[in-house]
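First comes the structure, then the notes that go with it.
The complex appears here without one of its protein chains, the remainder shown in place.
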Amino acid sequence: MSLATATPPVPTRPRSLGRGVQTSRRRLPRWAPWSILGSAILLSLAVLTLADATSVPSVLALAAVVYAGGITVTALVVEGPRWAKDRLATTVVIGAFLVALIPLVSLLWIVVARGLRLFSWDFLTTDMVGVFGSMTTGGVQHAIVGTLLITAAAAVISVPIGLLTAIYLVEYGRGPLARAITFLVDVMTGIPSIVAGLFAFALFTLFFGPAYRAGIMGAVALSLLMTPVVIRSVEEMLRLVPNELREASLALGVPKWLTILKVVLRTAVAGIVTGIMLAVARVIGETAPLLIAVGMMTKTNTNLFEGRMATLPVFAYNEYSKGGVGIDRAWAAALTLIVIVMLLNLIARFVSSKFAPKAAR
Amino acid sequence: MSKRIDVTDLNVYYGDFLAVEGVTMAIEPRQVTALIGPSGCGKSTFLRTLNRMHEVIPGARVSGKALMDGVDLYGAGVDPVAVRRQVGMVFQRPNPFPTMSIADNVLAGVKLNNRRISKSDAASVVEQSLRGANLWNEVKDRLDRPGSSLSGGQQQRLCIARAIAVQPEVLLMDEPCSALDPISTLAIEDLINELKEQFTIVIVTHNMQQAARVSDRTAFFNIAGTGKPGKLIEIDDTGTIFSTPSVPATEDYISGRSG
Partner (left out) sequence: MVVTSTTRTADGSRSGGLAAPQRRVADLGGRIFSGFSLGAGLVILAALAAVSIFLIIKAWPALTASGADLAEISWFKSDSLLGYVGPLIFGTLLASVLALVLAVPVSIGIALFISHYAPRRLAQSLGYVVDLLAAIPSVVYGLWGALWLLPVINPVFTWLSDKLGFIPLFADYQAPAKNIMSASVVLAVMILPIITAVTREVFLQTPRLHEEAALALGATRWELVRMAVLPFGRSGIISASMLGLGRALGETMAVLMVISPGFLFSFHLLKPGQHQTIAANIASQFPEASGLSVSVLIATGLALFVITFVVNMAARWVIARRKDFSGAN
């Protein structure tokens, strides 16, 4: 519940009857903050024009400071110190929120604006064979294939392990072993992605020689990052299944394992699918482990077990490091990646809203 | 069809905690036995030991004997799953499976156990069980709607249909009406009267009028204080318990002077 409904910022609200002295007190009229904001902007504009430093960010920054000061002082004079503090706090909180919008909006805007320069059907369906110098041809087909293959392989490793571990923790686990596993899942959640990459590298090069590179190395690194996310979200979903359903099934003479399979998992399936999709969306954009374990490639490689593979995030980074037209390619690849991630998120939302049992919550 | 249960000197523990102590009673076939008593006296705990549902809680165990037609429910080779197939249970809050239709809810005991059943057999089980639960006329046109689309009282009767569809010998009911309105309660009480033709019924209830209305025999449980084990005080014909109980505590409880 938002308190906005409980304490609406109405200017002249009847105040604390308990005090008995006043039933209403002087408040600023509703238009006051807006007029102070307007004057703050005008004032900043004037000052900065005189100082010859006019720019949109500088005007807004100065206006914000002037407004915060103005509203606080005004409230202090008209409404008293308590309300002045409240006005200041409200300004700061809303300010923090607006500040946070700057990176979000600018990021989405620049990815779309710069990404669209090279983004086209051709870009999605060609690879980088024979592309050099300042040629603007070439595309990310090989990187999309690599990203999808490696992520799919990571999911194939993580989902069964994650699902079964979550089932163990919720339905079977008791005592020190379950506590140890819970603890280690926490530890796993905190593994930096580059360390996961180093692990995959160490594991495979120890067995297959120092020059071995393959998509599966990336998949192992990603699955190390993905498994704890899957476990946590599936665990949460299983705990949401009411115990009454388990008891109903057990009381019908259904063994525990069939109860878990056919009642618990069936009831939680929408949430589980959603959780897995979000976990996939999380790791599909991982760059660092793939950079060190899988490397780069100019053409499509569909063999997960042999040779380097291109992936979208690493492609974006590589093209960025090349500079020149590569930067446009990097933006287009970033746009492609974000589109994939957003699609996964949307599908996850759709699944959870469409297939959730109506009475489950 | 229905079997008798003889309980001898049964203790129920949660870990080291003794929850119910020394229960000895005979539960007669084709009768309704009501368990009454104040909150926390162990009547629900005792009920759950009759189909070994208490084992779902980690650390719960029993000592003593519970014989169903002479076979010990806690005997060495006895599978708790098999016990639960013969001793069905209806819970306090209606709990139909939210992912299943009305018909599938009735067939849950079959389907969840991976057993095949022909379409015609399935249809007749659904109809018989729903008729048995006095629900058929209300839902026969919408068998494929979700079970959760029904009202609370209908859901509870659906749960009863689900329980009798696996043809148990005994039916345990844990305060089946406490979440229902008076009219739905009346419907369930009528149903219990019909069901006792076929099943041995044990019902836990907080409502003494209900115990008086539906049961043939009544058992009174009591507890000496928090942390002490619950005990069976006495069991007798319902008429006797409600008119001339042999223990003063029972009379106090029934007349509202304690508990």
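A and B label the chains in the order they appear, each numbered from 1.
Definition applied: contacts are C-beta pairs under 8 Å (C-beta built on N, C-alpha and C of every residue); 3 or more make two chains touch, one makes a residue touch a chain.
This is a predicted model, so every value here is computed, not measured.
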Option from A:V66, A:L118, A:V145 or A:I167 whose C-beta touches the chain left out: A:I167
Identified contact with the non-displayed chain, of A:S35, A:T49, A:S106 or A:S353: A:S106
Absent-chain contact - pick from A:A281, A:V325 or A:V351: A:A281
Hidden partner chain, touching residue among B:L18, B:V56, B:V81 or B:L143: B:V81
Residue touching the undisplayed chain, where the options are A:I36, A:L118, A:L149 or A:V185: A:V185
Positions on subunit A contacted by the hidden chain, ascending: 1-7, 15-16, 18-19, 55, 57-58, 82-83, 85-86, 88-90, 92-97, 99-100, 103-104, 106-107, 110-111, 114, 160-165, 167-169, 171-173, 177-178, 180-181, 184-196, 198-199, 201-203, 205-206, 210, 224, 227, 231, 255-258, 260-261, 278, 281-282, 284-288, 291-292, 295, 313-314, 316-317, 320, 327, 330-331, 334, 337-338, 341-342, 345
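By definition in this document, only the chains that are shown with their structure count from here on.
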Chain centre separation in whole Å, for subunit B relative to subunit A (CA means): 49
Subunit B-facing residues of subunit A, complex: 174, 242, 244-255, 258-259, 262-263, 266-267, 357-360
Footprint of subunit A on subunit B - complex, ascending: 51, 53, 56, 58, 81-86, 88-89, 91, 93, 95-99, 108-109, 111-114, 146, 148, 159, 162-163, 166
